[in-house]
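Missing here: one protein chain of the complex. Every other protein chain is in place.
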Amino acid sequence: MDQMFVNIKAALVGLSDKVFPDWVGVLVSIAVSIVAIALLGPLIMMYLTLIERKVVARMQNRIGPNRVGKYGLLQPLADGVKMLIKEDIVPRNADKVLHLLAPILIVAPALLVFAVLPFGRNMTAVDLNVGILFFAAISSIGTIGIFMAAWGSNNKFSVLGGMRSVAQMISYEIPMVMSVVPVLLAVGSLSTNAIVEAQADWHWFVFTPWGFLGCVIFFLCGVAECNRSPFDLAEAESEIIAGFHTEYSGMKFALFYMAEFMSAFTISGMTTTLFLGGWQGPLLPSWLWFFLKTYGLIFIMLWFRATLPRLRVDQLMALAWKFLLPLSLVNIVATCIWHFLSDEAFFTPAAFLVPLALLVFSYWGLMKLNQPYMPEKRVYPLVD
Amino acid sequence: MIIPLEHVLLFSLILFAIGMVGVLTRRNAIGILISIELLLNAVNVNLVCFSRVSEDPMAGQMFAFFVIALAAAAAAVGLAIVVAIYRTRNTVQTDEIQLLKW
Amino acid sequence: MFEKMRVKTKVIDSGKSGLDTQTLEVNVGPQHPSTHGVFRMTIVLDGEVVKSLRPVMGYLHRNHEQIAENITYSASMPYTDRLDYFNSMSNNQAWAMTVEQLAEVEIPDRAEYIRVIMSELTRLVNHVSVIGFLLNDMGAFFTPTLFAFREREKVLDVFEAVSGSRMMCNYLRFGGVNRDLTDDQLGQIKKIVADFPAFLDEFETLLAQNEIVCMRCQNVGVLPAELAINASITGPMLRASGVNYDIRKVDQYSVYDRFEFKIPLGEKGDVYDRYYVRMLEMRESLKILNQALEQIEPGPFMAPKVPACLKNPRNFKPPVGEAYGRVEAPKGELGFYVVSDGSKEPWRYHVRAPSFINLTVLEAMCIGYKLADAIVILGSIDIVLGEVDR
Amino acid sequence: MFFGLGILRGMNITLMNFIRSYTRKRGSGEIGALTTVQYPEERLPEKEKFRNFPFLIYDDKPEDLRCVACDICAQDCPPRCIYIVKETDEAGKPMKKPAVFDIDFTVCMNCGICEEVCPFDAIFMDHEFEIADSDRHDKLLYHRDDLLKTNEHFHKIRPNDGREVDTRLAEAKEAKAKKDEARKKAAEAKAAAKAKAEAEKATEAKEDKPPETEKESDPQ
Partner (left out) sequence: MPQLEFLIKCGVYGLMGLGIIAAVGAVLLPNLFHAGLALAFVLVTIAGIFMSVGAEFLGMVQILLYVGGVMTLIIYTIMLTGRLGAKDVRAQNRQGIFAAIAAGFFVCWIGPLILKTGAWPQRESDSAPPLLSVEDLGMSLMTEYVFPFEVLGVLLFAVLIGAIVIARQDRPS
């Protein structure tokens, strides 16, 4: 059951070996992986939109879409058809080339990152030994796509939104990469498979102090990277209409939407791989563990979206530069201390408490340093 | 090596030549910076391919690594200067920026 | 040959730094997701900071006052529902009190209690929805609004049972109320008032201590007390700046002197104070409602038609004169000024709309803050365009 | 006390709502329960006092509706959306029935004033709100026949209002009936008295000038 998909692929390759010469088998196996990912990405995105609308609805005491299909299951198809039918408007003096290329250049990286996600035991599409670096590099290409969308639609609001979201993406990329470093120190290799193997039998990094903090920082930066809830400044409807994709409609807008949800999935997938032990898990098959943990993290993202209001531009930047970045640097120091103190046993108490003390102290210290952003207590007199 | 070394060297040579043309003909300061990036990348390709075939593969890649870092530094300072110039001269056309002291 | 290449250079006075991001004039509204109706702000932005803000109103002007001068007194009662369509009961009460003051009509006690109960219920509904919309402008994707609307639905059901329509109640008449409150309707109101505090606690834990809400609201859009007084701001905005002025306490109109309740005051007058003062006001309203529900006793709900002018309601001709009745509406001091020349229609009819006057300080509060703050400050003022444009 | 606590407490509220949406019964009004009413299939219980657009009422035959075209509601309607034209019989004399009774539903704001001012209990506010239509001008301009509804319909949607109006009408009818008899009796008494007076005058006149009596015919 665990190796179900791997056996299917092996069978397909075997089938092609019987018919074609051997080198075609290699091509077929590559083709199978590519087709699997090309189908998986949009499928996940479609049903993620439905899950989001149902979960957020349930949090708001309402039911959510249940008219199209049995429990609203056909709603994504309906949305897809609607997007296809909608007219695709290009502003008159917009830069046609940029306007067309921008969504492509935003969706491509979002889909490329699927290649490096370990969906299950030896179910990674491309086992690069620079997996994590690949993830960081590809997710930084999306910035250019946002620039092109902002500049291509030639509209005041989208330039404003474009500048804002690029500044946000860059300032959250650095703490995100920094918070991955502790995992690399502990594992010693950049490959995603090696990281998951290192977290066997409950050695998940999230149980160590630096792992937990790293997971929180990585997840927050990931949420900021794909412009979701508390950081969804770029498409702040209440202020500048819809940020850089104001001038988009029809299928191009659907591509932006797809990129956002696919990167939400990849961010959660990468957090599970790095900190929550990827597909490690007791009874269930490995790929089921991966999807359970990833959708757990996606639930947290939807939970953010249903509860938290949006941060302002300067608070957003301050949080990244003055709070998350120093914290992730201290986290690296804490990992070294943990590494030094833990003599091979994963859960040695000394190795747990000293970094924990250091991290709690630095968290408290940073709170004191960022005093102007802390909520102040207010007294409200009740007079006659 | 998958492809013979000469072909890669020719490729980097052509890339270098294109970069040179760019630097010489561009009027816009940022255009010149873009061409300079081209030059540096052409050099990098050479370094990496040579590291693949030489006895000490580490040297080539390390050198390329440092070239990338320095190119980033150069670009940062260059663009800061361009922004400063634009702020005072309100233009980035190189042939309009000729006075040494204004 | 080289001469041609040399291009004359223009010397620019380097005093003004060339690259001040040129100020951007942005039109927020009238068709905009978060301007509470058709309200436009022309904001001049320098980067993110608001340099100047010019409110543009009048998109929803329906000529309310001119119409009221051409129809009879009782016929303009349904029009008052459409002024501040969030709390039609307090609009009705203000208009009814003005005309009763003009025609010296006495109202039986039960009608007074019903009026107090209804206007306090609208205060709950209004404050809860305002906080919901404020959070919605800040980006909390509709959750507080929908929690607020869940409670609002219960109150609107009571209004529908009592007056016939959820929002356009048209329930009050000169001299009392249109229909009596039956016992099960009273029971329904008691049940709502009983489990409202539980909802308020949930609402408070969701929002009051939320760090992001505090970061976005504290020290934003500060309204100093003397500016508030000079600009004749009234209602929760004034009390949030620390000025103790509530018409229920100042005029002691209707039967408010029989209830004991407190007035919450803010200290800094920023968006957070305006939000929290409204939360505390809701708790005070609950206190009033509890006392009113205990003290109400059966009796006539409509004044006997003794006075001359009320003999026949259709040709109700109040004596010549003028009157100004005012009420502590949830948005501020809602006043009706009417001049009667003895005929069936008022000679002059004017509405003092609190939202309109509270809007005048919008620019003073928004200068220096960011665009995102301007939207939140507008949300905290709590305007309804029906009342602003009349 | 530490930075994220307020956010966590707030998120706990939404999580509780999410969990309670499964545990608590839909529409029970508790804090976490779902509130959706699936509109076309399920409907909220209708309130008796709910008022939507008015309708004219008739007792048994649509021809003799209660409305006597007195035009009071047309004058008192704030947005003036009622238009009444009296019916004229062959001799051109206006009768007490409306030939044309139009209400423009796009103008009417269902405030219920016409129901209050109508002295003949002829017009009431209906509960029917699904009257959306494709064309504003003629489809939503309701004429007399579209407005007519039976008294049973009135009783069905507003039971105790219906009962109260019927009792009031019944008393008014009896009072009128009694008044008629009283008037008839008084008329007969007056007629009888007059007849007697005639009779005596006739008798004494007969003695002095016999021919007048035959002309008068006895009043029935």
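The letters A, B, C and D name the chains in turn, as written, and every chain counts its residues from 1.
Quick note on the criterion: contacts are C-beta pairs under 8 Å (C-beta built on N, C-alpha and C of every residue); 3 or more make two chains touch, one makes a residue touch a chain.
Every value quoted in this text rests on a predicted model; they were computed, and no experiment measured them.
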Residues in chain A touching the chain absent from view: 21-23, 26, 95, 97-98, 101, 128-130, 133-134, 136-138, 140-141, 143-144, 147-148, 151, 159, 163, 166, 170, 173, 188-190
Residues of chain B (touch criterion as defined above) contacting the omitted chain: 1-3, 5-11, 13-15, 17-22, 24-28, 30-31, 33-35, 37-38, 41, 44-45, 48-49, 51-55, 57-58, 61-62, 64-66, 68-73, 75-77, 79-84, 86-87, 92-93, 95
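Note that only the chains that are shown with their structure count from here on.
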Chain whose Cα centroid lies at the greatest distance from that of chain B: D
Closest chain to the centre of mass proxy, which here is the mean CA position: C
Euclidean distance of C-alpha centroids - chain A vs chain D, Å: 64
Distance from the mean Cα position of chain D to that of chain B, given in whole angstrom: 89
Computed distance of Cα centres, chain B from chain A, in Å: 34
Chain C residues counted as touching two or more neighbouring chains: 143, 147, 150, 206, 209-214
Residue list for chain A, restricted to those that touch at least two other chains: 59-62, 306-308, 374-375
Chain A residues within the chain D interface of the complex: 55, 58-63, 303-304, 306-308, 363-364, 367, 374-375
Complex contacts: residues of chain D adjacent to chain A: 2-3, 6-7, 10-11, 13-15, 17-18, 21-22, 32-36
Complex contacts: residues of chain A adjacent to chain C: 56, 59-62, 156-157, 160, 229-230, 232, 236-241, 305-315, 373-376, 378-384
